[in-house]
Structures are given as C-alpha cells and as structure tokens.
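Just below is one structure, and these are the notes that go with it.
One protein chain omitted, others in place.
Letters A, B and C mark the chains as written, and numbering starts fresh at 1 in each.
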Amino acid sequence: MSDLATAIVFWPAVGLMLAAAVFVFITSSMARAGLLLLASLAIEGLVFLALGSRFLGFLQLLMMSGEMVIMVFFMVMFMPDPGGLMGMDMTHDKRRSATVAVAVTAALGLVAVLTDWPARVVGRGAPDVRAIGFEVMGRSMISFLFAGMTILLAMVGGVLLAKHGGRFGLPAAGDEQSGEHSPPEERS
Amino acid sequence: MVLASAARSTASPALIVPDEQSWLVWGFDPASDGLEPVLDWGAVRGVLVPDPMPAVLGAPLAACLSELAPTAPVMHRPVSELARSVAAAEEDVGHGNDRAHDHANHRHGHGDHGGGGDHGDGGDHGDGGDHGDGGDHGDGGDHEDMMAITGEPSGDGLVMESIDVSLGPLMSPMVAGLVAEVTLDGDVVAQCTLRALLRQPAVRLKPGGPPPDPLEPRAWAAVLASAAAAGEPPDTAGVWLRMVRVEIERATSHLAWLRSLARLLGWGELVKATRVAVAPLLAAQASLARQGGADRVSVGAVAIEPGDELAAVRELELASEALARLQRLCAGRRLASRTAGRGVVGAAEARAAGLTGPVARASGVGGDARSEDPLYRELGFEPVSGQGGDALARTLLRVAESVAAVELARGSLAHAYSGRPGRGDAQAEWVTLEGPRGPLRARRVGDCLRVDAPGREAVLRVASRAAVGLEWGSALVVLASFDLSGWQVGP
Amino acid sequence: MRAVGLLFVLMALVVGLLAAAYAATLLRRGVRRVRAGERPSWPRYHVRFYSFALLFIAFDMEMAYMYPWAVVFRAMGVIAYGEVGFFLTVLGLGILYAWREGALEWS
Partner (left out) sequence: MSYFTPLAVVGLALAAAPGVWLLEQLVAGQRPAPGRALRDLRIMLGSPLQRPESCDSALFHLAPSLLVLASVVALATVPWAPGFRGIDLQAGALLFVAALAYVTPAMVMAGWGAGRPLAVLGGFRWVALMLAYAMPLAMVITSVAAPAGSLRPTDIVRVQHAVPMAVAQPLALALWLPAVTAVCFLPPFDLPQAGGELFGGVFAEYRGLDLALVALAQRVLLLAVSGMTAALFLAGWEWPLLPPAVWMGLKTAAVAWLLLWAGRRFPRVAVDRALSLAWRVANPLSMLAIVYAGLLTLLFYR
C-alpha cells in the first residue's frame, strides 16, 4: 500500500483501537468488556495489515476471536453480576494503577521514539509468510521446538487447573467415589 | 441470587394455532406485528381465539383458558380475520423447517386488533356444544400435580446462578396440558417440575358427533368410546374391526409421537419417513370409517363396501413397507447418538414407581393388557419388550409396536372379512384397553365414559427425575421420550 | 488507478467510522431492563466445557506455527518434516495426557 493509504488507515484504526480499549473499563458488563477487548485487539490486527504485515494481521484477527470469546465465558462464569445490572465499576485501586499506567506508557513511548528503527519499508506483496516460515524452520528452529514444549506445558497446566484432582478426583465431601473422606452423617 | 423467571415472552395476547399432533401457541406481539411461539404461558396477557372456535381446539384450550381466566382476557375474533395468520403459521409448522429465519418471522398485517380488548370477557370460552367437557376441569388451583426433583449441586465448587425456563402447556414436544418448569445450572438441568393442568376428562358419548375428546387429535378417545360400546352384543365382524381400528390408532399415535421427536431432533429425514408411514394408516382408517362418519368406527352393524375393504388392505400393506424402512432408519447409529444411554429408567425403578405401558416395557417390566385378550391370542400376539430403559429403548419399542400393530391390523382385517367369529367381552363393568401410553380402563356412567389410566402419575415423576443432570437438548429428548400427555397423566 | 484505490480505502474508512459511531451510541445506551420487575437472564453461567477451552487456546497457538510451515515445507523438505513431526508428537502427547486425566469429558 502507498504511504498515504497506510496513513489514512493507520491513524483512525489506532484511534478506534484505543477508544475500544477505554470502553472496556467504562462498561460494567462482563460480556461487553470482553467483546470490546476483542474489538480493540481485532482493530489492532487491522493496524498490522495497514502496516503491510499481513500474516501477523490475519493471525491476530484469527486468534483473538477465539480467545477473547473464551475469556468472555470465563468472566461470565467467575464474576458476580456478569450482565452489569448493578453498575459495577471495572476500575480498582485507581491511584496506583494510574501511576503504573502512566509510567508504562512513558517507558514504551520513550522506547518507540529512541529506537533506531530500520528504514526498510515492507512493501506490497512482501513474502512475509515465506520469510517467517524460513526463519522459524531454519535459523530459529530451536525456539520453534521450545515453543512446542511450552505449549505442552501450557496444556498440562491447563488440564491440571481444570481437573484439579486429575482422573482420581478430589477427596472432597460430596464426592461419591471418595466416601471414606466424607463425614459419617453424609454417608447414610 | 436466582434470576427467577427472568425473561418472559411478551406474547400478548396469544393466538391458538393447532399443530398436527400437539398445539403450538403462537403469541401475537403488537410491537413486532408478528407471531412467535409462546414459551411461557404465565406471561400471556390475553388470548385471541377464533370465533367460532374450531372443534379441534376443544378441551385443552378450554382448560387453559379457565386456568387463565382471572388474568387474561379472551378476545374472540371472526375466523375470516384470523385465517391469514393461522394459515401462514400452519404452513411454517408444516414445513418442519425450524431454521431461525423461517421460524421467528411470522408476520401478518392484522395489527389492528392487537391492543383492543373489546370482547375481553374471560367467561364465555370453550362453549361449543360439541366439546362441552371444558367445564369439567380447571376449576381452581387444587388439581395441580406438582413434583419437584432437586438435582445434585455442580461438582466443582463454583457458585452458580440458575436459569429458570418454563415450557408448555401447549407446546411441542410437551403434549397439551403439561407445564415443565426447568431450572438450569449452566446448560444442565438441575431441577425439573412437571405439572399437569388438565383434569382427567369424562368423555361424552354422542352418536353422530365429532370425536368426543379433542385433546387427542388422533381420536384415541373414539376408540375408547367404541371399546365402551363393547358391552353391547358382540358382532362377528365388529369385534375384529374394532381391533383393526385400535391397532391403527396405536400405530398412528406412536408415529405422531415419533414425528414430534424427529422435529425436536431437527432430523428432516425422520420427519419425512414418519409422514410417509402415517399417510397410508390415515387412508386405511378413512376407508374403514367411511360408513360411520368422519372419525369414528361404528361397532355393531358395519356395512363396508368391497372397495373400501380392498383399499384398507392395500393401504395397510403400504404402511407395513414404510414402517419397515422407518424401523431400519431408527435402528442405525444416528438415532442412538442422541438417545442411547440417556434418561435410563432401570427395571427396578420402573417397577417401584409403578410405570405402565410402553415406558415400562422399554425397561423390561410390565405387561400388556392385550396378552390377556383371547382375540389377540388367536392372532398370535406377543407383547413387544425392550431392554435398557433409555430413550433409545423407548423409541425403538414404540417403532416395533407400530410394526406389530400394523401386522395385527392386517390379521384382524383378514379375519373380519373371512367371517371368522370373534367374541366380545360381554357386559364387563370395566373395559380394559392397552392404549398407546399404557392401559386404559373405561366405564360407562350414564352417557359419559369415565376413563382411568393406571400409572399415569408415575410417568410424570419418573420423567422429571430422568431429565435432571442432562444437558438441555438431551433433557428435552428424554422428556419427549416418555410421550407425556396431559390427557393421560392428568390428575 | 491509484486514485481509485485511495477512493476505496477512503470509502471503507468512512463506512468503518460510521459503524464505530453507531456502535458507540449503542454502547452508551447501556443495559436496559426489560420491563419493571423483570430482568434479563444474565446469570453466572456454568460453562461445562472449560477444560476444552484451555486446550483449545494451546492448540490455537500451535496453529500459528503451522501456517508458515505449510508455506515453506515444499521448499525445505525433510528437515521441516522432522520438525513438524516433533511438534505434532508433542501436541499428541498433550491430547493423550488430557484424555487420561479426564479433561476430554463434558463435566
């Protein structure tokens, strides 16, 4: 894309992205918060696309949809009043979080400004998927394999968290398989 | 915090549209100028009924209207005004096309009588002379049959809020007269309460009139009426023909139930297969009953023209072939994938609860009233028995009973025309008949027929227990698999 | 031709901003009660398949690596095949572990 077109898409998309992110904290509904976060992250995917990084953009669009929806239902499952009928405030510990936010923004801004970015512009039809593929399968092979192991660890961790007791079940009261742990009056 | 009965249908008022097998109530919503199925009868603010009321609406409507009478005004409208909307709604129901965009947009330009309650008197409902048993029931709250089974709390310690959903009383797959109040924990049924709104009707015997109990569209009651008439002197052909009639009714009832199950499952092929199997049965029925009015068989001096006899034989042959195909379809893994292992009622539980009829036979217990009948014995009748007691067993048992019923009908039709003597149960006080949902006992009291169905309360209790702990879709399948009927299980 | 392209970009932008403005108005409207005394059915909802969701996220990550693999595999040949074989074996072990622990059950 030409620089002009990139700029025309880039800046409004960034604005929308930030607006959606702000809305996440204004709303009191869990479902809305999760879906707004999805909107923000999806628009971020569009920003990647505007910058010519198609693979990253599509990947962002693809992965965020599934994962943010999963986040929505976890929020609906764990939070009281997920519909926001009571008008809960999403922000907590305001002073400290504001301080942290300002500090992080300043730091990242400094990084963005001070870094000596490469001058190369990713042009139209740049073979980004191929390039990433050769990188991942060739030079960065070790990190690729390491990522595989990390994902395995994530799966094991997730399964452990989801099924706390594993296949044997928790020795909790009310569990029929583990009657010897429950108080005698419940057994009758 | 329980969000009790959180969202309600704003159907206000409701328009009653008869479905083929049960009744759907299509709510009329002035805001959207369209119709939608009413899920929650309690939210109905008024009832729009055609005037004059079609005979087929009959008792369930009358009973429900009397339930509603204190809160809901009943507005009677000329049929001509309602015809368009009824036709459109019926068309959509008939398609069996449950896709959302076909389903939710019944739209008809009759918004002008949405808000007007000018005939708003709840008193004069259900007063057609031919179905005047509406007054026998629905006289207060004392006849509600309520059973609540509480489910286990969810195992992983999360505190959850439940969702309350209310289904019925006029909605498929719940047959008329039942209300199911379901409490959901996530999408799993935590608690299920089934209530029957209808009192057991006394069937009025009226020669020459329409079927005495319109609650059963397939006119099973007409069969009962003819059974009650068995106290009259037996007739050689008459008893055999009664048997033909009974068995065709049985097969038709089972197939109508199967069709509603197929709709619940969204299985187009099975819907079509049941339609194909029912059509020749209805044709056979019609050709046999041609002498005695639209929907009855006259017992006694039956004069049947030779052509009718041949037509009935031919149609029963067609039905037999269609049922064989249907049985093959049901025997496959596709039906089992939704029904096997769900809603299991073990033999011990069925015996303890006192279940009767196909539901009990599917659990391997309970007999069949037909096996004591000498006429059936003469035809080599063997009660169909199932095993497993799950939703699949109940379905397969009904399909097998339909097949057997058509064979029995063919056999007894042959006997009727070969002049083989039959013997009626002369002068018995109670007439016992194996109905599609279990034994029915009928007794004549004056010109009325008192009907008693042993085991009818047990089904409600067992069904609501069996639905607990299942995912919503499976729970509905299990509830449907009991073939509940407000008519039979009513108090 | 470039002018036409820009025109399309601009049109898409205008439509997108209008949609965003519409969304913002709807969002500001907030959550409404259905009717006095009645509330929307928004309970804490017990999602029974959350163990699948956790596995899904891990697999979703994995797919991010598979797309570039599919593109360069023909050019790279056996080495890439070996790598993806390792990767899939690891994921297969993950599935087997989850299966054994009963995470592939509807709780």
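Methods note: contacts are C-beta pairs under 8 Å (C-beta built on N, C-alpha and C of every residue); 3 or more make two chains touch, one makes a residue touch a chain.
Computed from a predicted structure; not experimentally measured.
Student: Touch partners of the unshown chain, restricted to the chains that are shown, please.
Tutor: For the complete complex, the undisplayed chain touches A, B, C.
Student: Which of B:194, B:265 or B:416 sits in contact with the chain that's absent?
Tutor: B:265
Student: Among the options B:164, B:373 or B:434, which residue touches the chain absent from this view?
Tutor: B:164
Student: With the missing chain put back, which residues of chain A would touch it? List them for me.
Tutor: 29, 31-32, 35, 38, 42, 54-55, 58-59, 61-62, 65-66, 68-70, 72-73, 83, 125, 127-130
Student: Touching the hidden chain in the full complex, which residues of chain C are there? Just list them.
Tutor: 1, 4-5, 8, 19, 23, 26-27, 29, 31-35, 40-42, 45, 47-49, 52-53, 55-56, 59-60, 63, 66-67, 69-75, 77-78, 81, 84-85, 88, 91-92, 95, 98-99, 104-106
Student: Considering the whole complex, not just the chains shown, which residues of chain B touch the missing one?
Tutor: On the chain B side, contact with the omitted chain comes from 6-7, 10, 29, 31-34, 36-37, 39, 95, 97-101, 103-105, 107-109, 163-165, 172-173, 184, 186-187, 262-270, 272, 334-335, 337-338, 471-474, 476.
Definition applied: only the chains that are shown with their structure count from here on.
Student: Could you state the distance in Å from the CA-based centre of chain A to that of chain C?
Tutor: Inter-chain centre distance comes to 10 Å.
Student: Scan chain C for residues touching two or more other chains and write them down.
Tutor: 39-40, 42-47
Student: Mind pulling the residue numbers of chain A that touch at least two other chains?
Tutor: Each of 77-78 in chain A touches at least two other chains.
Student: Any idea which chain C residues touch chain B in the complex?
Tutor: 34-35, 38-48, 106-107
Student: Any idea which chain A residues touch chain C in the complex?
Tutor: 2, 4-5, 8-9, 12, 16, 19, 23, 27-29, 31-32, 36, 55, 59, 63, 66-67, 70, 73-74, 76-85, 129-130, 132-134, 136-138, 141, 144-145, 147-149, 151-152, 154-156, 158-163, 166-167
Student: Note which residues of chain C are touching chain A in the complex, please.
Tutor: Counting only chain C, the residues touching chain A are 2, 5-6, 9-10, 13, 16-17, 20, 24, 27, 31, 33, 39-40, 42-47, 50-51, 53-58, 60-62, 64-65, 67-69, 71-73, 75-76, 79-80, 83, 86-87, 90-91, 93-94, 97-98, 100-103.
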